[in-house]
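This is the structure, below, for whatever I ask next.
The complex is shown incomplete by one protein chain, all other protein chains being positioned as in the whole.
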Amino acid sequence: MADSKDIESATTAIILDGIVPDSRTRRYDRQLRLWAASGQSALEHSRILVLSSSATSSSILKNLVLPGIGHFTILDKSIVTPEDAGNNFFLEGPDSIGKSRAEETVHFLAELNEGVDGRADTRELRELLNDPKGAAEWLGTYTIVIAHNLDNGLLEKLSTLLWEDESLPPLVVVHSAGFLAEFAIQFHEHTIIESHLESSPSLRIDKAFPALRDYALSLDFQNMDPTDHSHIPYVVILVRVLEEWRNTHNGLPPQTYPEKQAFKAKISSMKRKFDEENVEEAESQAYRCWTTSAVPSEISALLSDPRLSQPALSLPPFFRLLKALKKFTERHDILPLTSTLPDMKANTEEYVKLQRMYKNRAAEEKAEIREILVEDGGAEGVDDVLIDQFVKNAHRLKILNGRKWGTLEKEKDGERIINALESSPKQAATHFGLSALQRVLSKRGNTNQSQRQGQLQPPKITIEELTAEAQALLPSGASLPETEWNEVAGELVRAPTADLPNSAAFLGGLVAQEVIKMITKQYVPVDGICVIDLIETWTGVI
Amino acid sequence: MSVQPHFNGSAVPHDWAGRYYHIDQILNAPGPRTDPAFLAGDEVKDFLRNQVKILVIGAGGLGCEILANLALTGFKDIHVIDMDTIDISNLNRQFLFRQKDVGKSKATIAAEFIMKRVPGVKVTPYHGKIQDKDDDYYMQFNIIICGLDSVEARRWINATLVNLVDPENPESLKPLIDGGFKGQARVILPTITSCYECSLDMLNKPTAFPICTIANTPRLPEHCIEWASVLEWPRIHGDKKLDTDDPEHITWLYKAAAARAHEFNIEGVNWSLTQGVVKNIIPAIASTNAIIAASCCNEAFKIATSSAAYLNNYFMLIGTDGVYSYTFEHEKRDDCPVCGGEALDLSISSNTTVEQLIEMLVEKQDIQIKKPSLSTPTKQIYLQAPPQLEEATRPNLSKKILELVPAGGEITVTASTLPFSLSLRINYT
């Protein structure tokens, strides 16, 4: 959820005339509240390539066109069949039969949002991939590539091509059959500043900065009028009581359980009446006095990245900032202060005063980060807005290390597979079932082409065939969990090529959501293979 | 081209060959998790396509998606209710609407769009409130899907469907599939599984700030906005109702809040935040709606066809940190005001007075009620307290029940000794 600050920057930036937002801002109002103007701008500059215009592909695109991506291309040379016309909302029923599938779906998808540019490409992927250099150049013009139920051989080729050059876009691989589905995102590394994770930054009560400490010590609690007393912010109470405690405890905060209880009692004894709310808040927040404001372990791990020893200018902006952050934490053993102060019982004057202290201090520490950046020679191309975002989110930065599609099956020791089969048999069985199905279908090839229009029959696949294919994917010594496998395999042979409207819509939402996270670099995308079962209705991640 | 259908507005259009290639893979054969009662083949297809009548409540973010999915799945007789008109801020996700539709009825435009896009599907819109319709109306449907953002409306339809259940009429039990745009989908079998009211305490309560903070010690921009809407608007405008959909009203609030924020040195009041606070806006995007709507329609399909097990009974998706979902069985509550409590069939003589009935209830060993208060859905019969109401209802004590309750009518009994209430169905001997 966006906090009020984000909404503010989202909207003030776009308001054109007067105070009422323009129609574009009003159109996107509900999503701007999630990813702000920065996220919207990233979306609007994105170019999406989708391979095929199946019902699932169209559903994914629908949920990207609506929020306003910049451009999409559908690569599909096929002609709309009667079967397509029955399950794709972005075709016009029988009127679309016989027309180019890419052109028809682009037409109906583009209608959803005039601000989005859509293009149909009726070339064939197989031929394009025969020229790897040309293909790489073409693929490089996109932000992300999405492939639904792509032929297994082509998928291998495409994923390898995209993996080998780190500058090429991430690939989203989606497989579905009937009620079962899975998808995963292939990427090398994904850095996130605005993760929106719920961890809250330290208020530095244990390491009060001078202005805060001086202020807390300057107040005369004893002789204060009762109304003023009941409006001292808990932050100030805690800083003060901790200081007094340290004076009588060799400079240490409360450490043992009895000490912590005694500390709380000390706070409680300040109460002028039994239900003084601010003192109660201080008591419940007392843990902040003995939780040391240090660099959280997740952030320390990021700071130990060997790349940070390289010259700043050779690094991308995120890592330059990370390098500066490292130096800052080495100096202060703490993350830079954020200016956001939670709401607390206080009168306006006290709260605003306190807020200003935090703001000023945060600005000073941000300035220090900027100075380090300049000293390191890494300030070029890093604007103040970015530094601001980075410092504000320093406690919840995130780096995801991705994998190539299909590597799970190719691991030599297969330990992760064996673990997955044991710890989450349902999810693992579904994954191997869908992988096996793709392989079986790819081996059969496109035998359906010769069928008469509207007389297409789903391929007959046996459980034995599927089981053999799945077993071939397992490392030696691993076996499929029997009950779960029978449920998965039975369902897959029942509907091997069914792109059900509801499954397509479900995947359409789920995949689009992850793609938006990748493009905006906000929120945390799924790390692993996401498996979906729409019979019992669950999702899981391997 | 092999089979090209012609529609000419005929009621039952012919499907084209291959139309249901995808769905029929499911309907032609059972899977491992399919109930043995499933009858694969023509019968179930005929039921789905020619017999089922389904109601969609809400044609907004979830509703648009639900209508599209149902139509493609093969439901052909769909009804939709929505009292709202289209606003520009709907267009980023309510994909059946275009700029030119702004201001028109959501239900009507959505129905027209679906019928144009998916041939042979009949969508009957109703532009109005769900409360306008009576039990007979709801009785005609096989399944009801709810895509609403209002707690009040969901409580109403839930209670209506629970009350509709007549033990002697299996047709009266209407599965309710409820989608919530925060990321929940659930299946409610009224009186059998937990109902919407059972889970009311799971709802986040709306943020409310202490009124004295708003009045005297504002700290956040939100406090200034609440001051403008809760205190200043009624002070200046008297009884004139605040319309949060009226941009002029929001602008007035914004200006009042901004002035107050300035006075108190508080930063961050702007038009958008003002609108967000007073309308209690929850951010919404197409993708979350798509997931929840798809899940609702998928349950409707499985329930209508028995082609696979259905959700038991609650699915929750949280998509901010990776993909995390939670599927669980929400338990029915015995003390649920809607589906909990007992209902008794009571046969009494047509001469029985209210006083006699109360004595009967107090003496009844198996229920042990002390000081029962009685009412019908439209009036009070006898209330034990407060004194004024006791006095006002006291003349009823000597009246015959028959004068107050028709045969088959219901009496609601409350008493401190009951977990919630007891419902009596009265018949006369």
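Each chain carries a letter (A and B) given by its place in the written order, and its residues are counted from 1.
The working rule: a contact is a pair of C-beta atoms (placed from the backbone, for glycine too) under 8 Å apart; a residue touches a chain by one contact, two chains touch by 3 or more.
Everything below uses one rule, namely that contacts and distances are computed from a predicted model.
Name of the non-displayed chain as stated in its UniProt record, restricted to "Eukaryotic translation initiation factor 3 subunit B", "Putative 18S rRNA (Guanine-N(7))-methyltransferase", "TBC1 domain family member 15" or "NEDD8-conjugating enzyme UBC12": "NEDD8-conjugating enzyme UBC12". Touch, as defined at the top, links the missing chain to these shown chains in the whole complex: A, B. Among the residues B:Asn28, B:Thr85, B:Ser172 or B:Gln356, only B:Ser172 touches the chain that is left out of the figure. Listed residues A:Lys62, A:His148 or A:His231: the one in touch with the omitted chain is A:His231.
In the full complex, chain A touches the omitted chain through residues 225-227, 230-231, 276. What chain B contributes to its contact with the hidden chain is residues 35, 37, 44, 47, 134-136, 139, 142, 151-152, 155-156, 159-160, 163, 166, 168-173, 175, 189, 192, 197, 200-201, 203, 205, 208-213, 215-216, 230-231, 234-235, 303-306, 310, 337-338, 371, 373, 375-380, 383-386, 388-389, 392-393, 408-410, 412, 414-416, 420-421.
The definition used in the following text is that only the chains that are shown with their structure count from here on.
In the complex of the two chains, the chain B residues touching chain A come out as 1-5, 16-23, 25-26, 29-33, 65, 68-69, 71-73, 88-89, 91-93, 95, 98-99, 117-119, 185, 216-222, 247, 251, 254, 264-266, 268, 270-273, 275-276, 281, 283-295, 297-299, 301-302, 308-309, 311-312, 315, 317, 319-325, 327.
Chain A makes touch with chain B in their complex at residues 1-2, 4-5, 7-8, 10-12, 15, 19-21, 23, 25-34, 55, 59, 62-63, 66-68, 81-83, 85-89, 92-94, 97-98, 111-112, 114, 178-179, 195-197, 231, 343-344, 346-348, 351-352, 452-456, 458, 486-487, 490-491, 494-506, 508-510, 512-514, 516, 523-527, 530, 534-539, 541.
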